[in-house]
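One structure, pasted below without further comment.
Yeah, one chain of the complex is gone here, protein chain that is, but the others are all in their spots.
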Amino acid sequence: MIRNSILLLIIAGLAFIFYHELSAYHGNDGLNETANYYATKGLSEVGAANLVTSVVVTYRGLDTLGEVTILFLTAAILALMFKTSHSQKETQKRITSELLITASNVLLPVIFLVGIYIFINGHLTPGGGFQGGAVLASAMVLMLLSISGRKIKHAVLDFIEAISGIAFVLLGILGIFLAGGFLDNSIFSLGTFGELFSAGAIPVIYSFIGLKVGAELSNIILVLNQTQNVEK
Amino acid sequence: MEYLKITGAVITLIGAIFILFASIGILRMPDVYNRIQAGTKASTLGSILGLFGIGLIHPDWMLKLLLLIMFVLISNPVSSHVLGRAAHYIKVPLSDLTLLDKLEEDTGSETAEKEGDK
Amino acid sequence: MVNLILTIALLLIGLSFILVVIRFIIGETVIDRVVALDLLTVSSIGLIVMLAHFFGRAIYIDVSLVYGILSFIGVIVIAKYLEKSL
Partner (left out) sequence: MKIKGIAVIFILLLSTWLVLNHSLQLPIILIGVGLAAFLSLIMCDKCSVFNEIKFTPKAFLYTFLYIGVFIFELFKSNIDIARRVLSPKLPINPGIVKAETILQSQMGRLILANSITLTPGTFTIDIIGNTLYIHCVNIEGDDMEQYAQNIVRKFEKYLEVLYG
């Protein structure tokens, strides 16, 4: 109880300090040159309802490629460091509740569908590849928790990841030849503003990013799950 | 049309009141299991009523809100069941008011054996 | 009129949040805290949808759907961890 009160005091103090800092903060009202260009020309050039998406996928597409690569490296390093011997001992676990298994059987397809919905609609709604990928990976967590006997194959995840990564880069290179530059989205027609098939290649690119992120995060979860019970 | 909206708002208000009851219950009940009881029931009905009321105010959101209601109805009781099961497994004590515990009688010998193995 | 009633509802939910946070701090056992957290997230689903009405943005409903999914999985993960059967 005393410890909790001290924690509460510390949190309140931190909140006060942050409030103090925040109230003294004055944001930069004007946009600088680059931001101004994105804000004024972005909508007409890219045709995505969500301006953030258009910046992330097209103007700063190369950065997104870098981020995906970092995730890939993390997954690869984890798999390398925690490389398990195949003679791992199955520890005695409590049997999962029957109700949880049934509920996850019902909910899993729906959660996968919601993840896919988030990254396909990335150009219209807040959301996108990374968020959708995270939802896919959380569905994978539910799968691992509820169906303990089920083995998910690394090979399948690696295959999805490789295919979507290659497709992402190929789409980017296609942009150099058919349109203005790397990851230019106007290789497909821009379509009607606000519909699912609009904003050129953005939905396609975002789908590949979402699949890649989902596969990478799931790989990380799988590796951690398989190594936690191994003896030192 | 206006009546429908006011009905929706009142339903939402009732939902909020149930959520308030849930929080009072979670504060006053003597042990984990009773808190789960109070928390799950009232918060499920409260948030369902809140969603439904907003659905009456904005009829074009209704389908999506019904999807959300279905999700809450399936997931919330299951998560509280999993929590209660975990609490009983790690032997969180029941309150002194508790009269009988049939689950302990039936599974108690099993867990005692497991502890003997260690 | 509608907005007035909804504002009262928002205030009630805010009050209940304070009560739940008190239980979260008192705790007693870990499970108590998780129960309080679960109650917070479930009522937040309703809260986010009410905010969607106030700001007039249907898109917040998607947010609350994803929030519900993640909190459900989170509670199960914590329960499994406490059982040591992760």
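Letters A, B and C name the chains as they come in the text, with residue numbers starting at 1 for each one.
To be clear about the criterion, a contact is a pair of C-beta atoms (placed from the backbone, for glycine too) under 8 Å apart; a residue touches a chain by one contact, two chains touch by 3 or more.
Please read these numbers as outputs of a predicted model, since none were measured by experiment.
Visitor: With respect to the chain omitted from the figure, which of A:10, A:106 or A:224 is a touching residue?
Guide: A:106
Visitor: Taking the entire complex into account, which one of A:52, A:78, A:116 or A:167 touches the absent chain?
Guide: Per the contact definition at the top, the residue touching the missing chain is A:116.
Visitor: Tell me, which residues in chain A touch the chain that this view leaves out?
Guide: Residues of chain A in contact with the hidden chain: 97-99, 101-103, 105-106, 108-110, 112-114, 116-117, 120-121, 147, 195-197.
Visitor: Please identify, in ascending order, the residues of chain B that touch the omitted chain?
Guide: 18, 21, 24-25, 28-31, 33-34, 36-38, 40-42, 44-45, 60, 63-64, 66-67, 73-74, 77-78, 80-81, 84-85, 88, 94-95, 97-104, 106-107
In this text, only the chains that are shown with their structure count from here on.
Visitor: What whole-Å value do you get for the distance between chain B and chain C if each is reduced to the mean of its CA atoms?
Guide: For chain B versus chain C, the centre distance works out to 12 Å.
Visitor: So, what's the distance in Å between the C-alpha centres of chain B and chain A?
Guide: It comes to 31 Å between the two C-alpha centres.
Visitor: From the mean C-alpha coordinate of chain A to that of chain C, what's the distance rounded to whole Å?
Guide: 23
Visitor: Find every residue in chain A that makes contact with two or more other chains and list them.
Guide: In chain A, 94, 100, 107 touch at least two other chains.
Visitor: What are the residues of chain C that contact at least two other chains?
Guide: 65, 69, 72, 76, 80, 83
Visitor: Using the touch rule from the top, collect the residues of chain B that touch chain C in their complex.
Guide: So the residues of chain B touching chain C come out as 5-6, 8-10, 12-13, 15-17, 19-20, 22-24, 26-27, 32, 35-36, 39, 43-44, 46-47, 50-51, 54, 57-58, 60-61, 64-65, 67-68, 71-72, 75-76, 78-80, 82-83, 85-87, 89-90, 92.
Visitor: Along chain B, where are the residues that touch chain A in the complex?
Guide: Residues in contact with chain A: 71, 74-75, 78, 81-82, 85, 89.
Visitor: In their complex, what parts of chain C are in touch with chain B?
Guide: Going by the criterion above, the answer is residues 1-2, 5-6, 8-10, 12-13, 15-17, 19-20, 22-23, 29, 31-32, 34-36, 38-39, 42-43, 45-47, 49-50, 52-53, 58, 61, 64-65, 68-69, 72, 75-76, 79-80, 82-83.
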